[in-house]
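Complex shown without one protein chain; remaining protein chains in place.
All chains are identified by letter, namely A and B, in their written order; residue positions are counted from 1 within each chain.
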Amino acid sequence: MEKDSGENPFNRRVSRRKAVSTAVAAGAVVGVGIIAGVGGYLAGSATGGVRTETKTVTAGAQTVTTTVTAGAETVTRTVTQTVTGTPTVSGPPLQFVHWHYRDDIVTSYVKKFEQYYGEKVVETHLANENYNPLLEAKFQAGDVIDMCYANFFEAARLVQLGFTRDVESFPEIKQIKAEMYPSIIEAYSTADGKLAGLTYFWSARSCPVVDDSILEKAGMGGERPGTWDELWDMARDVKKAGAAEHPVMPHWFNANYGITWDFLAEMSNVYNDPDLTKTLFNKKFQPVFDKNTEVGELLTTWQQVFREGLVDPTVLAQAGDSDHVSAIVTGKFAFTPTALYYFKVQNDPSQSRIPLGKANLVPVTKSGWGVIDTGLYCWPKKTTDDFRSQRLIKFLGWRTPEGERLTSTAWAISDALGSGYTDTLRHPDVQKGFRDWLGDRAPATLKIFDDIANTMGRPFVFKSPLYTEWADISFPILSAVTAGTTSVADGVTRLREESDRLYKKFHGG
Amino acid sequence: MRLRTILVYVAAIAIAVYSVAPIYSLVIISLMDVRDVVAGNIYPVNANINAYLRILGYDVQGPYGYLRAYGASEGLIRGLINIMIVAPIVTAITIAAAVPAGYALGRLKVKARSILILLLLASRSLPPVSVALPYFFLFTQTGLRATLLGMIIIHLTITIPIVTWVLMGFFAALPRDLERAARLDGCSRMGAFARVVLPMAGPGIAATAVIAFLFSWNDFFFSWLISQGTPAATYNAQLSGFFNFQNEPAMFAAAVTLQIILAAVVAIALQKYIVRLRIVDPGTVVIER
Partner (left out) sequence: MRLSDTGLALILLVPLIALVFSINIYPIAYSFWLSLNDVSLIRQTVEYVGLQQYGKALSDSLFISSLQVSARFVVESVALIMLASVGMALILNEKTAIAPALKVLVILPWALSEFAVAIAGRFFLDRNYGFLNALLVGLGIVDSPLYFLNPINAVDWLAIFYAWNIAPIGAYFILSALQTIPEDLYKQAKTDGASALQRFRIVTFPFIRYAILITAVLATILAASSIVLSFALTGGGPGFASTPATLYGFRVFFNAQDFGYGAAMSWLILVMVMVASVFYFRLLTWRR
């Protein structure tokens, strides 16, 4: 029996995979796993206490002993040996569609699922920058898909377009929701309150990060802005002090998840409007802005700071966030608003030139930071098999039958991705993982993560199918206004026209 | 005279530098770690081939830390194999179809010649996006989308028009004496074509091979839109995976460099044949009666 020893979970998985594979002939299946799995489900639904179940099964020439321990605080894994046998549920392979991110880790979980249930899963990668239209093209072409990633706004749109279903019909849905943050449940539900999928991750984009080494050069080391206006003021001081030519590398890269998401973040942070119903799209999804409202004001500020040279102008010609991250880690900037999962990259000496310990998140004081970045596992309507696809979604999006949360835990450890489940941050591996790269900054940073989770922008308009198209239309307009090639009045007028058109397309007329 | 020679050499060196400079910057990035890449070095610092090893699926120990293999390396390698199958087949079929067509349009009096050429070029000039989605749905309905055959077909629509058009000029400029002699000896037109013209068409065919191969090997848009996510995904479709959500310029550069090296091998081997195309105005050459 392997105990949690705090070693690198990735190594642990590799060695377990090796152990398993040496005991298995090609195409072996876990007959016993099915029994243990069912037992695990039953065990997992118990609350509190430590329960141990031991099953002994003889199949073929091998005897296998499986011990499952489920509890409230500790999770203990056992070595599973598979035996040859026949699967009890089989059929064509399941189709899993997703974007690129840590493909090696994703594949390792998929393999785990395959071994556990004797299943076969085919992974399909779609290019990230056009993931949403590509996914919809596949649905329209009638492709059979059993599980797919989607950002929440896309997941909600897919449900409303009729390509996927909400997961309210999962038998364990009450249990699942009980284990999630209420704010995440709200953020991941459609307008009529149905959960659009199981949670893959949450994070926040455009959270300001400071480089204290640059601030120190300007004599401002350790200072923190409380609002975006204060951030721009500090940037002016940094530039005047000559510590950085362009103190800010904002989240303004030229993609629908670049400048548009930062726009949502700043709108919600600056005007204290977390769901953006007061300043952008109201609860009926009608646009409520024009060039004289806050939108115009924010864009005027952006034009201004761009003209002053406070931001690196090349950001507007970056085509994706790979460029953006590569720029952030050059260590030339005082402020680099970024996604929380890139904060770790900035602290990684093998990738970042920012001196160790100098890249720090700005705490939440006078205003919230960031906008929610969401990922869900969606359940399409046209699956290979409803039972088997549901099982796959739950395996990755909830937990294994032994109660282990694969994606949530490992992603929190390796990339500081948030989990929708409340117990992830209390997991000892996760806590240790954060201490590994943050050292004694860990408790403060984790508190900032929590604060951001409570104050970040969570646009209500994500629940409307119009958002995906709005994002694709808006980013070049926002970029053009910022660069000064379009006036604020013209840009916002055009943005409002498109918003009206989209509102009519999906909700009116 | 001396001055002229010096000027020519200076120009030659300038051309060499101009041709190589962007490739040089790409290659040195592929030989460095991320930390050194983002420092803006003009020559490789701590040069290593870790990026190449990682995209081929190996974990390596870098100068600044342990580096895992590229997560989608299997897909990348499969993409490479796919395009290594597709591009030569496309080339072969292009030659088989475009050589006769180029001869016909370049030498024979065909009434609809100009219209045909215009239509061919027009089909190639339509912005790809407007036909890409129709292809997407068409291929899905006919089951071709996840197959190499589908990619071959699409690449053929890209290569054949251009190649036919180039060969038209080439065939028009071929000397006619041998062919005329064969005809006078009683050869049919077809026989003359097969026995006299084709052997002379060697350089044209080789040049066609380069052009068709490179168009197929380098096609990004259709491969990306239609084959990505399927087992038939070509190397270019897989390359787009480097675009987002990672800070790996070295691996990106390595993957691109790999593609360039393989294409360059073909281009360099066959470039001398393009020179022998002897492209001259077919209008000044008498069309066969």
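As a working rule, contacts are C-beta pairs under 8 Å (C-beta built on N, C-alpha and C of every residue); 3 or more make two chains touch, one makes a residue touch a chain.
Because the structure is a prediction, the values reported are computed rather than measured.
> Which residue, B:Y52, B:Y70, B:Y103 or B:F245, contacts the hidden chain when the whole complex is considered?
B:Y103
> Among A:D146, A:D312, A:D373 or A:D429, single out the residue that touches the unshown chain.
Answer from the full complex: A:D312 touches the omitted chain.
> Among B:I162, B:A182, B:V196 or B:A209, exactly one should touch the missing chain; which is it?
Only one of B:I162, B:A182, B:V196 or B:A209 touches the chain omitted from view, namely B:I162.
> List every residue of chain A that touches the chain not included in the displayed model.
Spelled out for chain A, the touching residues are 130, 132-133, 136, 140, 161, 245, 253-256, 312-314, 316-320, 323, 326-327, 330, 332, 465, 469, 472-473, 476-477, 479-486, 494, 505-506.
> In the full complex, which bits of chain B touch the chain not displayed? Write them out.
Touch set of chain B with respect to the missing chain: 8-9, 11-13, 15-16, 18-26, 28-29, 37-42, 93, 96-98, 100-101, 103-105, 108-111, 114, 116, 118, 120-131, 133-135, 138, 153-154, 156-157, 160-162, 164-166, 169, 188-190, 193, 211, 214, 217-221, 236, 239-240, 243, 249, 252-253, 256, 259-260, 263-264, 266-268, 271-272, 274-283, 288-289.
The definition used in the following text is that only the chains that are shown with their structure count from here on.
> Rounded to the nearest whole Å, what is the centre-to-centre distance of chain A and chain B, using the mean of the C-alpha atoms as each centre?
About 39 Å, centre to centre.
> Within their complex, state which residues of chain A touch chain B.
Going by the criterion above, the answer is residues 97, 99-107, 124-129, 134, 137-138, 140-143, 255, 319-322, 325-327, 329-331, 342, 345, 348-353.
> Per the contact definition, I'd like the list of chain B residues that touch chain A in the complex.
Those residues of chain B that touch chain A are 33-35, 37-40, 62, 64-65, 67-72, 75, 133, 136-137, 140, 145, 224-225, 228-230, 237-238, 240-249, 252.
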